[in-house]
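Here's the structure, in structure tokens; my notes come after.
Yeah, one chain of the complex is gone here, protein chain that is, but the others are all in their spots.
Note that the chains take the letters A, B, C and D in the order they are written out, and that residue 1 is the start of every chain.
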Amino acid sequence: MTTGASIYPDEMDKGATSNHMGIGRMLIMWRRSVYKVVYQELIVFLLLFGILSVVYRFVLNNDQKKYFEQSKVFFQSYIDHLSVPFLLGFYVTTVAGRWWQQYLTIPWPDRLMLAIQIYITSDQEPIRELRQGLVRRSLLMLVLLLRSISPAVRRRYPTLHSLVLDGVMTRKEKQSFESIVPVVNLFWVSATWFATALQDAVSDGMLTNEYGTKLIMEEFLEFRANCGALWSYNWVSIPMIYTQVCTLSTYSYFIACLVARQYTGPSHQSLQDIDIVLPIGTVMELVCYVGLLKVAEQIKNPFGDSDEDFDLNFLITRHLRVVYLFCSFFNFHHSFIFVK
Amino acid sequence: MTTGASIYPDEMDKGATSNHMGIGRMLIMWRRSVYKVVYQELIVFLLLFGILSVVYRFVLNNDQKKYFEQSKVFFQSYIDHLSVPFLLGFYVTTVAGRWWQQYLTIPWPDRLMLAIQIYITSDQEPIRELRQGLVRRSLLMLVLLLRSISPAVRRRYPTLHSLVLDGVMTRKEKQSFESIVPVVNLFWVSATWFATALQDAVSDGMLTNEYGTKLIMEEFLEFRANCGALWSYNWVSIPMIYTQVCTLSTYSYFIACLVARQYTGPSHQSLQDIDIVLPIGTVMELVCYVGLLKVAEQIKNPFGDSDEDFDLNFLITRHLRVVYLFCSFFNFHHSFIFVK
Amino acid sequence: MTTGASIYPDEMDKGATSNHMGIGRMLIMWRRSVYKVVYQELIVFLLLFGILSVVYRFVLNNDQKKYFEQSKVFFQSYIDHLSVPFLLGFYVTTVAGRWWQQYLTIPWPDRLMLAIQIYITSDQEPIRELRQGLVRRSLLMLVLLLRSISPAVRRRYPTLHSLVLDGVMTRKEKQSFESIVPVVNLFWVSATWFATALQDAVSDGMLTNEYGTKLIMEEFLEFRANCGALWSYNWVSIPMIYTQVCTLSTYSYFIACLVARQYTGPSHQSLQDIDIVLPIGTVMELVCYVGLLKVAEQIKNPFGDSDEDFDLNFLITRHLRVVYLFCSFFNFHHSFIFVK
Amino acid sequence: MTTGASIYPDEMDKGATSNHMGIGRMLIMWRRSVYKVVYQELIVFLLLFGILSVVYRFVLNNDQKKYFEQSKVFFQSYIDHLSVPFLLGFYVTTVAGRWWQQYLTIPWPDRLMLAIQIYITSDQEPIRELRQGLVRRSLLMLVLLLRSISPAVRRRYPTLHSLVLDGVMTRKEKQSFESIVPVVNLFWVSATWFATALQDAVSDGMLTNEYGTKLIMEEFLEFRANCGALWSYNWVSIPMIYTQVCTLSTYSYFIACLVARQYTGPSHQSLQDIDIVLPIGTVMELVCYVGLLKVAEQIKNPFGDSDEDFDLNFLITRHLRVVYLFCSFFNFHHSFIFVK
Partner (left out) sequence: MTTGASIYPDEMDKGATSNHMGIGRMLIMWRRSVYKVVYQELIVFLLLFGILSVVYRFVLNNDQKKYFEQSKVFFQSYIDHLSVPFLLGFYVTTVAGRWWQQYLTIPWPDRLMLAIQIYITSDQEPIRELRQGLVRRSLLMLVLLLRSISPAVRRRYPTLHSLVLDGVMTRKEKQSFESIVPVVNLFWVSATWFATALQDAVSDGMLTNEYGTKLIMEEFLEFRANCGALWSYNWVSIPMIYTQVCTLSTYSYFIACLVARQYTGPSHQSLQDIDIVLPIGTVMELVCYVGLLKVAEQIKNPFGDSDEDFDLNFLITRHLRVVYLFCSFFNFHHSFIFVK
């Protein structure tokens, strides 16, 4: 089994970048930053704001100016009625909770491997193959599932053949898989193969411990259940109307700001307005609120390609690598390591 | 066992639609959209708003106008006292959490199938029938339960006879089921049949592994417990007063808006009101707040017919299909697939 | 075992009423409604408001009116400082979460019954009695517990004798139970009887499967743990100060409103107050906020008699009925049902 | 084994007091009330407020009055910027969630007792002693732990000798416990004794059922894990800065109120201030906000002495009493109770 993707050993050990940055560096970086996700909206906003400002100052006559100023007050009252930060606060909290649950749901093969190691012990060739086959099939299930929910993993494994090349699937399995009419998502077929292999191992006398069979099976059922849960998260998302309401109110807030935050000379109400060209306050608001909306949009489906998405390809590479070490390396050095 | 409903293979793989749409497309689509759920309220609101506006401008005399303007101020103060977004924020968060818990509670037969596969192994006809019978009975329990809580599933299976036609229930089972006086919900009767069949398998020597019996039983008890939990979610809902309070305050807010947002000429207080026909700001508020209220109404009972409800009929079809594959296909190809 | 209470078969199947009502019907119904819980407060409020209004208009002289108008401003500023909806939002969310946890904690005997069915199988009379005795004792524990925490259940079973009449307790058990000095809540005594009966079954050779004993015991321990958890919920409630603070601020808010919302003629500040007799806005606020407070009060202790409380007597009747069906009916029809 | 503390049998059955009180009684009671926790702060506040009021009216000359009035406006603006109810809402929700988790974490010996009862059955004297010894050691672990985290339990058992007197610890165990250099919290030593006793029972043939050993051990490990979790809750609390920020902003809010809520004659801004001596509104605010802060302070460490803390000594007495009943009573009456 070889790993097709490049390995980047440091990434996992150093942990999430944001944990170790100072506040200063965090505020000026670009990758994964709020600036990157909002800059398009910001440019459009500033452009429109500038055009409106120019039109008001140099194009409109006095009557039209009067009308514009009245529009401004109208839009200002609109802004005061909306509760954008409140809606976003609840929405982001809900989405972020769901995002983290999904991360915790991604199954890891390590517990299953340990259960297999303790109960299927011999160093003989067929038993080594059995061990490897069991772990490989559970990984295959995970990869098949991730292919169907993550564009990134599908790019890595565009066809079943690429799975065969990477050693995750055998040719026979590919044939068998393709012979099924694909009416529904079929990632669970690999679970059936796992069960059949385990059952063969029992009937062939390679796995004689009943407790072992049960423990391996329990661990595998957990692995299977997590795969199913990931699929469920993908099938049903946050109710779309919730997302729409938050998006609508945020964008309409800033459309209203285009007029409401224009400088229209000293008004009767607030006597000391200041004639500025750049509406700094509104820009900060836009960065914050649209930034929150965008991060919610990204983490709503964390199996995609955006910066905050889980690096599933790295995880797959890690698992392949660990399985490789587990199957070949440790049993080879077995005798010499454990001389006490 | 045949599946009566049409199969739509792509749906499950592509995941929730809202995950893959751009923001632009999301804001203009109709199906599942906030516009669809609020358009009736919106039309009524605009109609009443227009009538009031016409009456004020063309019907009322000056004294009556004065009185109307005073009413406007009165309703404006009412609007300022209400905290509609705040109430809705807490309410929607509570309802959405409950909705997701219900989704995760829907039991899947896959774990049970794997446990049966590993411990009840032979290819002989009676044992194949035993396997199929066990899985079918657990599915039958799920379908009987869903019939009683979901109108959509009840439409698919209007009578017990339709269950027999679809192969989910046998004729004998139907007779037996009908012979019980239906004093309480009886979906759990199928669980009794499952247990009896398993017990027969043990006493007939078809299932000799004690560990296997325990593992199958444990998995089945989980399946049973989830069915019971779904029933519990249906029996007791969010306290109705909570729903009433949110609905009342939202609707009364917009009834007050009918008067409070009318244009009544430049007032003494805010000097630059603008004479507009369409109260855009209020329309946006109505879309957002009534939209949230409606989505909460829909997902409060997610087993119904609305757009955001779980597609239970598709799930049932998927399970029937998978059980069919599991029971006939894999064991047939057994020998050739697992040649290593 | 007979059931003393009347059976209402439809209730469980139709689910929570509020799930299937239209919004219109929901807003006008009385049972379980917000109107029912707030009407007393509302009448008192309107009475006092009216008296104050009459006093101000017809009793007070000009100087006193001046003083009253100043009081009004004072109370208005008080109202602005309080954050009633905010406090209530957090409070109701906390209470509602706890309420739902309690509902999920109520144990159901169904899992235990299935475990007993699969491992204690014979149709002989003593074994049927054993089965029934085991299930009955677990139900007895639940009923004894519910009697001590729910007034409704205590009304149904006012004495231990009524338990004997309903077949939930035997005469011997009643004697034994009464012979214990009641220093602490004794619902758990029935669990001891269950264990003793199971232990006797093992030593008498009626239950020979070790796995079965363990599975039955595990299920029973879960049942026991849930009973204990229900008791714990009853023993320690939401910290009372939290409730007091929310109640105090809500009521003092409306006491302040009695003065603050009076009509005192066109003021200098807001020029167009309107002379109305009925303070509609304040009434809506009272319905919403006091309604929320009252629903929190009700669901804080969901084992009582109010409309939103769990219908424990119905649940007990359901369990008695299901146990009856389980013990007599199914084994009688056993042979004919499961002819494949 | 005798119980040193007095038994109050009614307390557990009647449940949390606050569940059964009317709203009226709740608002006027003193014990556990918000008045009790805030009265000191309230007296200090009113004293200072009165002094300031007297100074302003009778001591200051006109220029100083002018300055005072300006200070008042300054502090009023400060008050408007702070979000005390908001901060407190989030803080109290967090603390209350943690408080309830701790309550659910307190382990109960009942499940363990049932598991012991079912598998260690004989009425012979050494086996009765074994049963009692096992349960006693698990209780000893709980008491040792609670002594180190709860001042109330430490007062009940000031020395190890008092544990011996109460029958929870034997003399031998006390010697052994004291012979260990107390480098770390040693409550877990009792768990080791439990395991040793169980192991002896197996090797002496008093416990022959392997399944029984495993079930007892699993239950005991749960008991042990809960003790460890309680200790963990005690070791790490809510981040102190969070508490500080909430405390600081609440107290500084009311310090600002001392000036900001003074009556300074009819101002230019709000024309109708009212000359009142007692700032009722501010008093209500103080009762609510300081009350919430204080209840959070109390329930942050629920093992102390305050009114809302868990009554651990009562729980210990209850457990001792139940263990006594379990060990002596039931087995004595065994034969006569279970005559069917």
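Heads up, the rule we're going with is that a residue touches a chain if its C-beta (ideal position, glycine included) is under 8 Å from a C-beta of that chain, and two chains touch if they have at least 3 such contacts.
Since the model is a prediction, treat every value here as computed from it, not as a measurement.
The missing chain, though absent from the display, is touched by one residue of D:I28, D:V59 or D:I241; that residue is D:I241. Here one chain is not drawn; of A:V73, A:L160, A:I238 or A:I299, the residue touching it is A:I299. Chain D residues in contact with the hidden partner, per the touch definition given at the top, are 67, 69-75, 77-78, 81-83, 86-87, 89-90, 93-94, 98, 129, 133, 148-149, 170, 172-173, 176, 179-180, 182-185, 188, 191-193, 195-200, 203, 210-211, 213-214, 217-218, 220-221, 224-225, 228-229, 231-232, 234-245, 247-249, 251-252, 256, 267-269, 297, 300-301, 304.
Those residues of chain A that touch the chain absent from the view are 7, 9, 12-13, 15-20, 23, 26-27, 32-34, 37, 85-86, 89-90, 92-93, 96-97, 99-100, 103-104, 108, 110-111, 114-115, 117-118, 121, 209, 211, 214-215, 219, 270-276, 280-281, 284-285, 287-288, 291-292, 294-295, 298-299, 308, 310, 318, 321-322, 325-326, 329-330, 333-334, 336-340.
The working rule: only the chains that are shown with their structure count from here on.
In summary, the chains found to touch both chain B and chain D are C.
Averaged Cα coordinates give chain C a centre that lies 25 Å from the centre of chain D. Look at where the CA atoms of chain A average out and do the same for chain C: the two points lie 40 Å apart. In chain B, the positions touching at least two other chains are 86, 89-90, 93, 210-211, 214.
Of all possible chain pairings, those that touch are A-B, B-C, C-D.
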